[in-house]
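Missing here: one protein chain of the complex. Every other protein chain is in place.
In order of appearance the chains are A, B and C, and numbering begins at 1 in each one.
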Amino acid sequence: MAPRSCVDSGRLEAFSDGVFAVAITILALNLSVVGPGQHQPSLAGQLTAHWPAFAAYAVSFSTIGIIWVNHHTLFKNFTEIDRTLLFLNLLLLFFVVTIPFATSTIAAYLRQGEHDASLAAAIFQGVFVGMSLSFAGLFWWGVRRKRMKIAFTPEGARRAMIRFSIGNIAYLAAIGIAFLSPTASLIVSALVAIYYIFEQTPAGETATPAAGTSDTGPEDS
Amino acid sequence: MAPRSCVDSGRLEAFSDGVFAVAITILALNLSVVGPGQHQPSLAGQLTAHWPAFAAYAVSFSTIGIIWVNHHTLFKNFTEIDRTLLFLNLLLLFFVVTIPFATSTIAAYLRQGEHDASLAAAIFQGVFVGMSLSFAGLFWWGVRRKRMKIAFTPEGARRAMIRFSIGNIAYLAAIGIAFLSPTASLIVSALVAIYYIFEQTPAGETATPAAGTSDTGPEDS
Amino acid sequence: MAPRSCVDSGRLEAFSDGVFAVAITILALNLSVVGPGQHQPSLAGQLTAHWPAFAAYAVSFSTIGIIWVNHHTLFKNFTEIDRTLLFLNLLLLFFVVTIPFATSTIAAYLRQGEHDASLAAAIFQGVFVGMSLSFAGLFWWGVRRKRMKIAFTPEGARRAMIRFSIGNIAYLAAIGIAFLSPTASLIVSALVAIYYIFEQTPAGETATPAAGTSDTGPEDS
Partner (left out) sequence: MAPRSCVDSGRLEAFSDGVFAVAITILALNLSVVGPGQHQPSLAGQLTAHWPAFAAYAVSFSTIGIIWVNHHTLFKNFTEIDRTLLFLNLLLLFFVVTIPFATSTIAAYLRQGEHDASLAAAIFQGVFVGMSLSFAGLFWWGVRRKRMKIAFTPEGARRAMIRFSIGNIAYLAAIGIAFLSPTASLIVSALVAIYYIFEQTPAGETATPAAGTSDTGPEDS
């Protein structure tokens, strides 16, 4: 029933958009400075000391922004939202919602160095792994249960899964890197964000790659 | 007038989705750690000490997520939103909005033990009782005033009410359990959340159970 | 152009719903307790001492909830959203957004008594006056510029304005009462909220009161 599943998808997207919007906005609550006071450093001093907060904010903002763009592209291609997709989507949001916590933790501990900084960076990357795997789960379930408007060839689905794996493997690697250099692991997640700006979500991958690509997703040409 | 009531329901759902989305996202504000400092425990120590915050976050996230899924299924079946439903929905949201407070309170007091922990757990379960009863009220009013697309047989409505009662009774029991063991009462609400993942909302219960079940709700087969 | 103005109204309502939803949800941030500590009072003691926070939360939640219901009814009756209505709506939201601040201020100072409590209560009521007058402005502009689906008779518009005045006058009176008894002024705003639960918004008032009332708003019979 087209109208029914359309409404379903609409409300799922509206709720998810709400969660993405709140999570991306409260990220900036971590940017607060202490305010002036007798024993406080100057504003310039505080901003310099808090550079990890700004770096982590930029990485997390970009990551949530990109996952929103991909979420949007993926759900546009779903013909029907079943109960499993609803709960997989909640699992994705579970990780999205913890991003502000992970961001404030890495911001607070990055300059500490030693074990605390590594642990904070590993938590940060771990949340991204969870988000990334949930997203892959949504895609995988949609393909398997044939809930997609665009049928995937086995080849197309495999290639899409390889692309996903790149992000997932990078985040997993970043957990390991966190114990060598927390700052390097933050750079890895920044690079993943940049990679996904240029790399389209698999929903843009059609079953008939030889034709009609103008109809497969929001492309700019 | 179909278009009118459709718009009504749309805006009620959009507003409710907004509240659900904000409430579920600010839950994670309770997860914050203190940050490094001379007399602060290590990050690993803080995370271990704060396990009730993570457990309570997981329970509250799941509970809000499930109530959202059920809200979604219920309102899809309403043909018209009357003023009473608007205010019953506000009552539901009144309890949803207090979940972050109840969650942070149980997170802060659970490890205290003694009376404070019990009181905090009882408040936590009390908010869930209020939410659960408001939701039952929405369903009951919709059935009584024949605002549902799917007419309920008296038998179907009774069975739906029994299912609701399971959740309500579990939450009420958890208030009592809170005074014996606050941790056990938290486990009860986690089990209720798991129960509702597998148990559909009553709106999926049709008047004609022998036929047409493919049209009754977002089912995955 | 019906589709154009419909989209307009849709986005204005979506944005307003977002603001209402966030404002109503962050109200509950004021409910936080300090957490256990050596010199902290017990949880029960804190909750008792913080009763103004719970009372103010209940009043503010109800007031935002009711203004949302009325906003919803009013905008459903607008045929077109002009630039003035956009900015009047922003003025309404300006006051809605300050409600959490006014609520936390009255919650913090009510038990202080003396001048601070009166000032806090007067600010609380002042924000409600601003909200209430902005809402009346939206209605008045809609009627004057004939932006309403239901044409108002001069008599109907006058009666609607009288109803609005009741709320406005009550809030204005509550500012005065705040200087005699801050608690009494809080009770006045609770009574106004109860009054508006039973009293419909003027948009339900038709030009042809003798006929067709079944089409004028979300009524439950």
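Just so we're on the same page, a residue touches a chain if its C-beta (ideal position, glycine included) is under 8 Å from a C-beta of that chain, and two chains touch if they have at least 3 such contacts.
These numbers were taken from a predicted model, which means no experiment stands behind them.
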On chain A, residues whose C-beta touches the chain left out of the figure: 13-14, 17-18, 20-22, 24-29, 31-33, 35-36, 42-44, 47, 61-62, 65, 68-69, 72, 76, 197, 200, 215, 218-221
Residue numbers in chain C that touch the chain omitted from display: 1, 4-5, 7-8, 11-12, 14-15, 17-19, 21-23, 26, 80-87, 90, 93-94, 97-98, 100-101, 104-105, 108-109, 112, 115-116, 119-120, 145
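Throughout what follows, only the chains that are shown with their structure count from here on.
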Relative orientation of copies chain A and chain C, as a Cα rotation angle in degrees, nearest 5: 180
Chain centre separation in whole Å, for chain C relative to chain A (CA means): 37
Where chain C touches two or more other chains at once, by residue number: 18, 21-22
